[in-house]
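All protein chains but one are shown in place.
Let's turn to chain A:
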Amino acid sequence: MDLLIQHLPALQVVLPMLAAPIVMLMARTPRLAWAATTLVTWLTLGVAILLAQQILATGPISYHMGGWMPPVGIEYYVDSANIFVLLIISLMGAISMPFALRSVEQEVDKTKHGLFYAAFLLANCGLLGITITGDAFNIFVFFEISALASYALIAMGKDRRAVMSSYQYLVMGTVGTTFLLIGIGFMYIMTGTLNLIDLGERLPEVNDTATIRAAFAFLAVGISLKLALFPLHLWLPNAYTYAPSMITVFLSATATKVAIYVLLRFIFSVFGYEFSFEELNMGYVLMPLALLGILIPSIVAIFQTNIKRMLAYSSVAQVGYMILGISFASTLGLMASVVHLFNHAITKAALFMALACIIYRVGSVSLDRMSGIAKQMPWTMAAFALAGLSLIGIPLTAGFVTKWHLLLAALEGGLWPVAVFLLGTSLLATIYIWKVVEAAYLKEPAEGVQPVREAPPSLLLPTWALTLACLYFGIETSLPVDMATRAAETLMGGYL
């Protein structure tokens, strides 16, 4: 048992990685493949929780891969910042698996289930790896592992456009990670190290060189492509719209969040607050992009008739909120961003799950097919409406916690126009959520459309678990807020 506890950081990544080829061999027994994958995702969640307890008790954990001492060996470094992200990823993986069984059975070809779940585990492993590693090159490799698996998963969507959107994601994603690699190369020339902590210590000496500025620019642009920062978001709406429902749920809750974490790690821990915000004035670049990124995709979302696509655009807008929090360059703003990683993950996953329930019964989520659906699927639509309130940011929901702290951070920085803007854009979210609620509750079904039954319990239960979480964490806010505050303080302090 002691041995297991000692190697928890490695297990976090190795568990899904080793399970993937085994699950792949279960191609002939899809149910077994599903059961094995579910078990692994729950074990991964267990590992993350144990790690969190350990960090609370003893502080940051430094794990030396293969026993090689950092900075030469690869180090896995877990502190209060990345444990929060690790918990989000493993929690979303664990919750989306019970949901996957029926949804995937219907949407993915039976012969591909083994491969599907294997790719899902690899995507999971890649995302966890990006988060936990303390080595810059490792981040690149894990980015590619999760991205390659995601391309395959998205391409398994039913619609033929899924393949094309996966291809577009591949081209843009590869450009993004290659930019990341160039940035890492520049940093390596100047410092001779790849360890993030070591980089953080050595960069200040060479900060005023053009090479380090170029490294910063390449890293920022590359990661922004991965996190879908407006206007680099073009791959996201199609990928989310045509991917199998379960993959949309998982990726929308985790993939962009992890990229935001990497951006935070680089600008705060590696380059440091002073270099990023005082010398390069990162805030002046991020804030306009964040504001435009909230405004324009929100307006575009209003005009979508495919609801999955509408929520995909809303995801781009939500990334804008997270970047806005970073651009305030204050602990409070950063904390709002970090807590939104969690709040948006549960909210958006609940919304996409509700849509997946409708896709399961109706086969489509176009606005006209959803007319009057609330009478036929009352539980599904109730979940959608409640999670929608959280997306808008109504008090007593998780979304409000973020909006509130963003507002406080804006006022603290004396940026009252931004505060007004925040309230105004919530109105835009109200419009697009209302459009769906109006169609589902107030309109009559179109003539000649077969009525459908409520979604099966195996789909409804995870949906409602997340919906109730949106409400619970809106009322009892202390757990995510405490963790996010600790994460923000750690990031602001750099590596100490």
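Note that contacts are C-beta pairs under 8 Å (C-beta built on N, C-alpha and C of every residue); 3 or more make two chains touch, one makes a residue touch a chain; residues count from 1.
Keep in mind that, in the parts below, contacts and distances are computed from a predicted model.
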Listed names "Phenylacetate-CoA oxygenase subunit PaaJ", "Multicomponent Na+:H+ antiporter subunit C", "Helix-turn-helix transcriptional regulator" or "Type III-B CRISPR module-associated protein Cmr3", with the criterion being the UniProt name of the chain not displayed: "Multicomponent Na+:H+ antiporter subunit C"
Touching the absent chain when the full complex is considered, from A:79, A:107, A:144 or A:198: A:144
Options A:131, A:224, A:238 or A:390, residue touching the unrepresented chain: A:238
Sole contact to the chain not displayed, among A:12, A:82, A:96 or A:166: A:166
Residue among A:91, A:115 or A:155 that touches the chain left out of view: A:155
Missing-chain contacts mapped onto chain A: 137, 140-141, 144, 148, 151-152, 155, 160-161, 163-164, 166-167, 170-171, 174-175, 178, 181-182, 185, 188-189, 194, 238
